[in-house]
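Encoded as structure tokens, the structure appears first; notes follow it.
Omission of a single protein chain aside, the complex is shown with its protein chains in their original locations.
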């Protein structure tokens, strides 16, 4: 198979850079074009992320290839879709509202933006969790008259929560969730992002709009396709989202009410065994396990566990019985800029290639 | 009134130093003797907290008086109770088990240790919350044949939780509590304490024995005296306690189920008005408000709010309806080494002086 | 004396807020007007520092008075000087170039901006260090035809360095200085400021333009008035300025070459005794000591020492012989947003009031 031609929009931000670096030497995709704001247009990519004082604002741990560094950035607002088979977007929500439909008319758009997550014909995929929601892609195409489609990934905080709830829901039925997140600063991006002034020796107990997103997206992701839409799962979800002095890796303290009794061992096993069919596909960005269970009571810790399996596994620990809701409680760590953003989207794209939803455009 | 003669045991640790500094120039108490481990005995207090390399391990923000610095430390295990009217102890639990009863035979012992918190004739006082538990003091004296008594304060994480639950319980009935704490490193003390290696860019999702303490103590503190003991409040409490990269000030994300419906405004008002009778006593260590409500959605933050009212008020914010448990949710910040340790104990001692439980020994 | 009417320009930033809070209840000055960018104009001051989401961007430790909170912000670019006796400015350098001369035509301007620091008729005052440079005020007035004048304070990193070099220079002659700074994030302000992403678990070894400022300003401040200008001190100064993960308080590691031999004791004494004539004036913002010498080898530390004397003293420790340059080496901590910014400027203003340079305008 010759590789599919990919474009990244919003390539200069943190999530965009993660798309760019993940597409370097990818077996399915070849990064052929890069779009960003007008300010960056016509610059080489490396120059576009270098500020006037010479500071290179490169975020990923991996090195930027010379070839990618030399790609000329285009003005996303003016770009044509010619010669592109798939678009990865990591733009802000407002820009996504304008840009993504224009590209989706012709080709699939895999997005990290929240703009279309709530639309009833738009699936919000999470690897192994809701691949049956792909049925909505045809609905979306037909209704909107598009050749392509839009599939946004969930909010980075939803990611770890919904992945760990899914096996519990399958096995025992989840009916109530109370969650407090301790989120990393990289989730806020760089501009403006979280100021050091605000987070040193501190916790910020509020992230605007985050709690609503987590509550709504979790129910949609765990919902089921019915006719031409998704019926949200009948789960009561309540969250408090906080920011802590951590670079990367969201920690979540989760309390779950189950409708059928589950021993701690059963709950743990359900998580460990989760997603075997999806994992068996052997997709390039796939971890070996979607959920890694830690037995050390002091784990998971964001610094120690976020990079496990290249940031693509969710690490879970501290399994205990949950007396108030009647179920289990646990702590998870999920990599917010890997599985929770670009690489999670890329894994979905790989799946959609395998399933024939993304193919060479004519 | 001539001042009562106070002794501090365990004076070299963090909580002990906070007792020492709070007793400097206190209107009710005069610090006359200091006890610590044998290693520190016979040294001047300042020398006892100075390591061989010249580093002074002084923790409180306030300055140590020259006079206090010059007090000679005694071996706590060998000290007599002569010339002392009240003992403040900040020793480890094991040491408390041995030392505190010996002193309590003669004089009141105000403690930060957990050793006796579970004993059925021992009140665990929290200012304004359960002063009626003082009825147990006489039970304790009679049963144990002591002239004095022991009153430990609660765990520092229980403190903010129980103070904020009390007004809700009074007004609306609390029946369920789910709480995740984000605790400061000073709560672990210095030796061994939390290693920088472990907490930089990190969260530690476990604090040994902490969750059990919070769950048990909260129910005892909110319980009611019945006959010769305290009947725990019939509240289901479930906690996850974590450590974050914050110097001081515990943050807690609290979800509360109420038995009677409460508007957010009513819940907020109950908190703001809490403890007026206690506050009206005008005790020296008393804050002006026991609970301070913040309306900025980004508050409370430990660095910005911990020192409000000298660390003696609990700051609460982010009031929202709680759909899962049926009640309210909020975030609190409580100063773990002030109200949550020595100064909270001192405020109780001041109350007990006013009520005649602590007086000049014959 | 009725109080002089003060205006603060750039009042919404960190240094501006420090001016505002320091002028609340000041014996010499009354804050009557506030200017900021057009964006803030016509808003109440509290509203101007509150973002749309309700977050109050208030930086100082002290509380904002209701009266000050209610002051209406004016557009600095359009403000008249009517009814103002003195202007405190904390605007960016570019804005200062335009605004400050306009005000200085009529009234004294005390600035934290760097715009005019290099002008030959502009003194860069540092308390007790170079008050004789006040002779330039008349030169400046005459040359520029102004009734007022401009006196910028030095860069916050220069402040601690020049204050500690002055007593050494007086007593032993300083000829060489090698300095590495470890600067706090508050020095960069909030917008953009230092991103948490960049400084967590990190050091940034470069601060644009900082080293040049420190080298140049230090020589000017230690220079002497000769005719109508200041002749820079003949000192070779070499710096590396770095940013560390500290909220406030710049730490500097200083190596000094002296032209006359000095024992460590003599050098320490020179520092401890520095500025007695200035201190004897008893100005409202003056510390009791300009330099505080610590003997604990583990001090000074920014978190423990920055707030000494309300941030107005420079704390020095680790005195050792300096074999390479022939002199002494030491470490200092100076509060960058107190003595190193607004309050240092205010202390100078107080001095200039006493000397008659600032008075009620007609």
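Labels A, B and C are assigned to the chains in the order they are written; within every chain, residues are numbered from 1.
Assume contacts are C-beta pairs under 8 Å (C-beta built on N, C-alpha and C of every residue); 3 or more make two chains touch, one makes a residue touch a chain.
It should be emphasised that the depicted structure is a prediction, and the values quoted were computed from it without experimental measurement.
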Partner chains on view for the chain not depicted: A, B, C
Residue, one of C:36, C:196, C:331 or C:347, that touches the chain absent here: C:331
Contact with the hidden chain (one of A:53, A:227 or A:356): A:53
Contact with the hidden chain (one of C:24, C:50, C:93 or C:240): C:240
Residue of C:35, C:152, C:275 or C:300 in touch with the missing chain, whole complex considered: C:300
Listed residues C:202, C:276 or C:355, member touching the removed chain: C:202
Touching residues on subunit B - with respect to the absent chain: 53, 59, 185-186, 190-201, 208, 245-247
Footprint left on subunit A by the chain that the document does not show: 53-56, 200-201, 295-298
Hidden partner chain, residues of subunit C it touches: 176-178, 180, 182, 200-206, 208, 236-238, 240, 242, 244-247, 251, 253, 255, 257, 297-304, 317-318, 322-325, 329, 331
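One rule holds in what follows: only the chains that are shown with their structure count from here on.
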Superposition of subunit A upon subunit C: rotation angle, C-alpha, nearest 5 degrees: 180
Chain-chain pair with the highest tally of contacting C-beta pairs: A-B
Interchain centroid distance [CA atoms averaged], subunit A/subunit C, Å: 46
Geometric centre distance via CA averages, subunit B-subunit A, whole Å: 43
In subunit A, residues with contacts to at least two other chains: 200-201, 245-247
